[in-house]
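Before we start, here is the structure in question, set down as structure tokens.
Of the protein chains in this complex, all but one are displayed in their positions.
And then subunit A:
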Amino acid sequence: MGRLKTFTRRAFLVGSVAVAGGVAFGAYMVKKPHANPLLADLGDGEAAITPYVRIDADGVTLITPRADKGQGAYSVQAALIAEELDVDLDQVKVDPGPPSPAYWNTALADEAAQFMAPGDGIGNDAAYGVLSAVMKLTGMQITGGSTTVPDGFIKLRQAGAVARETLKLAAAQKTGVPVGELQTRAGAVLLPDGTSLTYAELASRAASIEPPQDVALRAPSEWRLIGKPMQRLDVVAKSTGTQVYGIDHRVDGMVHAAIKLNPAQSGPLVGFDATEALKMRGVKDVVKITGGFAVIADNTWRAFQAAEMVEAEWGPAPFPPTMDEHWQALSASFADDFQDSRKRDDGDVEIAIAETGEILKAEYRAPYLAHAPLEPINAIVRVDDDSAEVWTGTQVPRFIQNNVGRIAGIDPENVSVHVLYMGGSFGHRLEDQVVKQAAEIAVQMKGTPVKLTYSREEDLSHDFARQIAMARMRGTVRNGRVETYDLGIAMPSVVVSQMSRQGMSVPGPDSQIVAGAWDQPFAIPNHRVTGYRAPELAPISSWRSVGASSNGFFYNAGLDELIHAAGADPLEERLRLCSIPEARKVLEAVGEMSGWDGVLGKGRGRGVALTQSFGVHCAEVIEVTSTEDGIRIDKVYVAAEVGTVVDPVNFDNLVKGGVIFALGHAMNCEITYTDGIADQNNFDSFQGMRMYQCPEIEVRGLENGGKVLGIGEPPVPPAAAALAGAIFAATGTRLREMPFNKFVDFV
């Protein structure tokens, strides 16, 4: 840290271009850049800029292409641009921009490159090249993988810096004052005599100036915004009921649709009789869609009510009818034929186990889980003869263009997508079924905007769930130390299931099967992590922290059992085994925060876990008390290494939220299927955590690493294991399967 970063023409080109009444600035780093979507109106693809700043007579607009589903992405992206541009956040507008391949996510390509494992004949560098090229070609403007900050940390600040320097050149040209004597502040260039010229009045002139390419980014010591508490741009609207979410959006002339899908997940519709529904007040039509039917009415509630009155005949789900069979499929996957990856194989596990008389073995389970953001998914789609328009909250606007284009039989470029505010996601809005279904309805009533709103029951029971997963551990200990740790993890491939719904097949091993397990910072003499790819079962999707959401529990729970068998302390032994300085520091931090060495009272216990996921080392200590009414979580201590904490307020909020999300599901939640039908379909049977169960949480962000990293997901993976460790310490009960409330009571 602390060094100035200069970007060069080779790595980044930064440009500007005239737009109506002003100028747009941006940067790109691809050899053959995508056209600038903001220039579409001008029919000019020559200026190859990924636009992040637009200045015109109306002022400054910052383009923030990563979607905001509640994690504060718009604010953090705006702050990164504003830091260098010298504008205040209350002076600017924020616009997610149109879907464009120019906004491809470079940090996600990094993460996706791990899908290819070393040792299969393709080096990771080569895999990166292939994947990033694929992502560039498909222009995956995706929000996910905790990548918004890593992806934007340089790009967005550079866009702001170049814009600032170009505006200064424009001011110098206009006034004759040398550029070295100019300063910038609060959206204006300041002359030595105190006169100020607003960016808006310099915009047209700036458009004709070649932007300087050798602008240095400011040193951290000069930062005005980064690292300081910020006020989120949306906090007033979200505290006054004035924030408009997708579900609140209205389009003139729109009708309201509700759907009913085959209750057996992904099963077909055989036929339906809508006679009674069509007689109901406000009902306009009932139409067939893939896997179900839709009721179109003049009001959401009337559509919901009428959907219940349609008689339908359904086919079976394309996966086993009982949960026993799902678990059996996982159990049978621990075999050579199913081996997907062995990315870690230190020492010799087989010899070490053969030489030892006492082998420790255990099996762990993680259930299907719904994402269940509080805003039920929804979309408005209007299809016309050769174009379509979509309004929805989404993380994948480019997929939506392609899918609506295909369904409507039109060129995807003629599908405009308006990305709206989202009431949560947790990965749910990486899927776009709701938009496809709204498009299927809309093509049957061209020219009419169709607003499809899922009922909570449809949303929860037809979610593409978090993966079901199983792990098996074997290990040995000697002289009070963990000597051997062999972990096998079996799950179906999330990536394959998810991408199949986009018509894509994905080659190679799936690194998510072992994410949060194979790459942990512990130097155990004999250590092996093997991924087994189970057959496809129920359809699954990315759930906050993806593979690591189950594997953080498996890895730490297995390690805890070995440490216990060795008679060692869970924190001390992790510290002894820890081989990465950043990981050691987060472990030391939670040790110090929790006063780990102190004695807890009777019936109390503490547990610790550490998971490295998305590049972030995150450690958690949890303290519980065993009471007459059950286990009470008293306190959680969290430390995470993220390189730079961009906004301490949002960091704190996201970490606490991640811990609560993880604990609530680990304690209370599962999705189970009987004959393909989810047994849980609303918040009475799928509760998450409520306030009365919520512990105090203390958070510390560490900034020792070089790389700037995102924090949306990393607090999730270690939480369940830290809780299980605390419950074991307090009660002697070892929990090996989530949800824990199947085995212990919680207050």
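Following the convention adopted for this analysis, contacts are C-beta pairs under 8 Å (C-beta built on N, C-alpha and C of every residue); 3 or more make two chains touch, one makes a residue touch a chain; residues count from 1.
One rule holds in what follows: contacts and distances are computed from a predicted model.
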- request: Match the chain absent from this complex view to the correct UniProt protein name in "Hydrogenase", "Metal ABC transporter permease", "Isoquinoline 1-oxidoreductase alpha subunit" or "Molybdopterin-binding protein".
  value: "Isoquinoline 1-oxidoreductase alpha subunit"
Field: Touch with the omitted chain, as defined above, among A:660, A:678, A:709 or A:730
entry: A:660
Statement: Of A:275, A:299, A:704 or A:733, the residue that touches the missing chain is A:299
Task: Could you tell me which of A:293, A:334, A:399 or A:426 touches the chain that is not displayed?
output: A:426
Message: In the whole complex, not just what's shown, which of A:186, A:236 or A:270 touches the removed chain?
response: A:236
Field: Of A:26, A:70 or A:97, the one touching the omitted chain in the full complex
entry: A:70
- request: With the missing chain put back, which residues of subunit A would touch it? List them for me.
  value: 69-72, 231-232, 234-245, 247-248, 250, 256, 281, 299-302, 304, 372-376, 422-426, 453, 455-457, 649-650, 653-654, 656-661, 664, 682-684, 687-692, 694, 696-697
